[in-house]
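Only a single protein chain was left out; the remaining protein chains are all shown in position.
Should a chain be cited, it is by its letter among A, B and C, assigned in written order, with residues numbered from 1 in that chain.
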Amino acid sequence: MEKIRVKAINGVKTVYFPVVAILVSLLIGSVVILATSQTSPLVAYESLFKGAFGNLRAFDDTLLKAIPFIFTALSFAMAKRCGIINLGAEGQFAIGALMATIVGVGMPDLPLVPHLLLTLVAGFIGGAIYGLIPALLKVQFGASELITTIMLNYIAKEIISFMVNGPIMDSASSLYPQSAPIPGSARLPAMFAGMRVHWGAIVALLAVVFYYVYLWKTKSGYELRVVGLNPNAGHYAGMNIKRSIIRSMLLAGGFAGLGGCIEIIAVQGRLMMTSFTVTYGFTGIAVALVGGNNPIGILISGVLFGGLQAGALRMQMMTDASSSVVQVIQALVILFIAGRLMFRLRTGRHLRQRTLAVPPVAMDERGEKR
Amino acid sequence: MDGLSSFLASVLRLATPTLLAALGIVFSERAGIVNIGTEGMMLIGALSGVMGSFYTGSVWVGALIAMAVTLLFSMIFAFFTVVIKADQTVIGTGMNILAAGLTITVNRAVFGASTSPPKIDVFSTVKIPLLSEIPVIGPALFQQPMPVYLAFLLVPVAGFVMFRTNVGLKLRAVGENPRACDTVGISVMKVRFSAVLYSGLMAGLAGAFVSMGQMSFFTENMISGGGFIAVAAVVFGNYTPRGVMFASLTFGASRALMYRLQAASTGIPSQFALMLPYLITIVALCLVIRRSNKPTASAVPYIKE
Amino acid sequence: SGETATTTAEAAPATEAQETEAATEAATEAEVTEAEETEADVTEEATEAEEPEAEDAKPKVALILEGAVSDMSWNATAYAGLEKIEALGAETKYVENIPASAGADAIRTFADEGFDVIFMSSNSYQDAGKEVAAEYPDVQFFMINSTVTEDNVRSFAIQDAEQGFLMGALAALLTESGTVGFIGGLPINPIINGGKGFEQGVKYVNEEVEVLSENTGNFDDVNAAKELAKAMIGQGADVLSPMANQASLGVMEAAEEEGKKGIGSGLNQETLAPNAAVVAIVKDTSIAYEAAYQAYLDQDMPETILPMGAAQGVVYIGDYYIDVDDEIKAQLEEIYEKLASGEITIDLD
Partner (left out) sequence: MAELLQMVNISKHFGPVIANSNVDLTVKAGEVHALLGENGAGKSTLMNVLYGLYAQTEGEVYYKGEKVDIRTPGQAIALGIGMVHQHFMLIPALSVIENVVLGYEGNGAVLDLKKAARDFTEMSRQYGMEIDPWMRVEQLTVGQQQRLEILKALYRNAELLILDEPTAVLTPQEVDSLFAIIRRLTSEGKTIIFISHKLAEIMTICDRCTVLRLGRVVAEGMQVSEIVDAQQLAELMVGQAVNLKTDKSDATTGRTVLQVKGVSALNERKLEALRDVTFEIKAGEILGVAGVDGNGQSELVKCITGLLPVTSGSIEIEGVECANKQPKQILKQGVAHIPEDRQKMGMVSAMNLRENLCLMEYDHEPYSSKAGFLRWSWIDKHSRELCQRYQVRTPGVTELAGNLSGGNQQKLVVGRELDREPALLIAVHPSRGLDIGATKYIQSRIVQERDRGAAVLLVSTELDEVMDLSDRILVIYEGKVMGIIAQKDADRKQLGLLMAGMRNGNGEKSVV
């Protein structure tokens, strides 16, 4: 009986907190809208919602935008599970995209399946190598990954800029700083006719499943989590801490790289100077953390952020709220979702203690039980 | 000014906003709060400083307003991270987006979207008598706007506060083991909250220096990564004010070097020159091997019971 | 129910415009009694209700921007173009900061909402635009700096290189030190072409003048532009030309502080650099937008890529902010004419 009650409370809680959080952020956002535009907040929010989940096309869009976020979120989460703060998903994403472009454009004569696979692998490896660098610097020199990953993001941006302005610049059509288009044999097609969501969604789902199975079902993933939570205990249990760190960053970088690869071969079609104006990496961090670094959480929050992105676009287009106001509302949603536990004050004391005493780890347990 | 002198002057100019912001962050970091939101706070400081200077006609009043406004803004960060105990990285990221949106909205509302920026009072160069007469280093080091001197004078002060005072001890302890602090009657929340506010205050000043010391106007997203660099300077500087100063100078020097390499038209693609500061940082970080002062409870919210 | 609400929302801004007009009319008829006024209001409301239908007659024009309208350059002039189009009697709408990856969504949304003409302000949208255009044969698309021409797609090519050429020529005419500098922002197509034009412009005037040309890699970082400018001045440059959207301001400020000259690539920089700013060589894409729209109205659109440069009046020399030798002015004017007539061509390979 008690179990059922707790389950019920937990169920209500998982829905209750984010919903209240979003409502409050929209409430505050409406003040901003009223102050800065002629649009009624209700109309603005309607377009926000419609743009995200209003109809099939909107939802299609939301899913499309969620895919890269899910990959970068997995990247952050994978490293975090091993105690590494990977702020470098941004750069790993870009390098993955670069590698995929090189393989995609560079071997145009391959048949579809091998070419596509090769391109995906290239994207993964590109990101993995770029994730390996901070890991090696950390275990060899003790260089804080917090800084090296940020620095590598800036470096990646310059690498991309250099590549599309030179070595891989598309010489066929014109001299724009962009690569040649990815040939059809290396492109991930849409899943359904008339929709844009592509097979990358399935790759993302598989990546999430891999993340879950690897961390909670395999020895190697278990090692990684132990090292992340208590390296002393890991050492004591005979685990190789350096190797765990390297492994986690290889996977983390690989996830991000795969995301970058898919964004290019399924959505953007070619690598451009401006391919990464969306902050895929940093949004991924928010997605991972809002999702509690756990697989289902990342999926849900990835879709939420995808929707936020899609809806924001529509809101900007359909109302006279400017893009900066839309930005403000997006920020408010992030703040309140991340701070959703504040609404616990309204619920029973019992609930409050549970949520406080057992923060994200409760989700781990749920993961294992299945 | 000869080449060396202008190089040194450029290093100081470039290092100052990083140093000012980092001198704030080093306190919040020591208290266990990673303030990724510095970028946004500096943006807020940059705009509110310009508005303050524009309406009052005094750059100093503008700077004070920038500090006050950013302090208020950082309260949001403090509230979410310290009171609500939400994840610091997410809140920081959210704050950056919020600040970008707010500053653009307000700037356009006040000054218009596409006009030339208004003329405002800015920090003027202050020559230090005698010292500025020294050849080479005189004009480089002692002909700078006030906030440059202020930033470097604050370094020993911050070091003293952090390592020699009761407040400093509490601060460092809270970042290491908040629970232990709780058991000796220290209010972890109060310490962390104030540390965040202080870092906001300094980020405000840093932002105001960018828009009114380095520049004389506000443009959208003008901080462009400066806040992240300041956070990096704190880690690179191993969480001490003195270290932060060296880190800021290293960053400043590598950027000044980069601009000179670019301007020298060496034929190297500009992208490689632009990578240089980041590469230098990474290499420097690898060469400096030492015990890290990173607080144990860094980024870990303190949840009682 | 969602659909209806949106329609109302779209109608709202237009209705307000109508209201202000009505208010002005009312003000001129000063002697209307209160009762009549109320009556007038009622009638007005009645007409308003019918307006959505009448509104359909107005062409709806949308603009998709990759950057912010406040960048004082590329996007700002595009936005100015949209305003000109509005003045031609169109209902307009714009979105800013749309990354390439969201281009397709933006285009589709506008097309679905019944826009008749959609402008894409960057070549980043080329692939997306081409793809989506095929789905909406009734919508007219204009792409800037692209190479696509289809039944319902026209492209025009902004001659950034001509702008750069003029800046370079003027810089070469003005320099005393024999070194001039060009500072670009993000190395995207317009900027790179501008840089190439600049170099050729300099050499056209004087083979001896040394050119320093670099990009800051970024349009936001004013300080980077300023420091780079200072470093160039350290290398001996005495005339600087920025092409870095809002970051250009940093270059002008550096020139002002160091007592050198700056040639603007956008208007309104004299307040910031009263002594340094010489003139703005303007690349006023708004003219291009307006011309394109006019061509659409006239249904006169040849199936070629429309160049938009000196010949079309898109690139022009602004008013001089400071005193410049008349001879130099004349020389520059001559070069301008030659560019417009095609006598001077710029090699972009």
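Here are some notes:
Operating definition for what follows: a contact is a pair of C-beta atoms (placed from the backbone, for glycine too) under 8 Å apart; a residue touches a chain by one contact, two chains touch by 3 or more.
In this text, all values refer to a predicted model and were calculated from it rather than measured experimentally.
In the full complex, the chain left out of view touches A, B.
From the set A:16, A:53, A:141 or A:222, the residue in touch with the chain omitted from the display is A:222, counting the whole complex. Of the candidate positions B:39, B:87, B:176 or B:220, contact with the hidden chain is made by B:176. Counting over the whole complex, subunit A has residues 2, 6, 216-220, 222-223, 225-226, 229-230, 232-233, 235-240, 350, 353-354, 357-358, 361, 364-365, 368-369 touching the chain that is not drawn. The chain not displayed touches subunit B at residues 164-170, 172-173, 176-177, 179-187, 293, 295-296, 304-305.
One rule holds in what follows: only the chains that are shown with their structure count from here on.
Viewed as a network of touching protein chains, the structure reduces to a complete graph with every chain in contact with every other. Subunit A and subunit C, compared by their mean Cα positions, are separated by 34 Å.
Chain centres here are Cα means. That of subunit A falls 28 Å from that of subunit B. Multi-chain contact residues of subunit B, defined as those touching 2 or more other chains: 104, 108, 225, 271, 274.
Residues of subunit C in contact with two or more other chains: 68, 187, 217. Residues 76, 80, 83-87, 89-91, 93-95, 97-98, 100-102, 104-105, 108-109, 225, 228, 231-232, 235-236, 269, 271-272, 274-275, 278-279, 281-282, 285-287, 289, 292, 294, 299, 303-305 of subunit B are the ones that touch subunit A when the two sit in their complex. Partner subunit A is touched in their complex by these residues of subunit C: 2, 5-6, 8-10, 12-13, 16, 66, 68, 93, 95-102, 104-106, 108-110, 113, 122-124, 127, 145, 147, 186-189, 192, 217, 348-349. Taken in their complex, subunit A has these residues touching subunit C: 38-40, 43, 46-47, 50-51, 54, 57, 61, 65, 157-158, 161, 165, 173-178, 181, 196, 263, 267-270, 272-275, 277-278, 309-310, 313-314, 316-320, 322-323.
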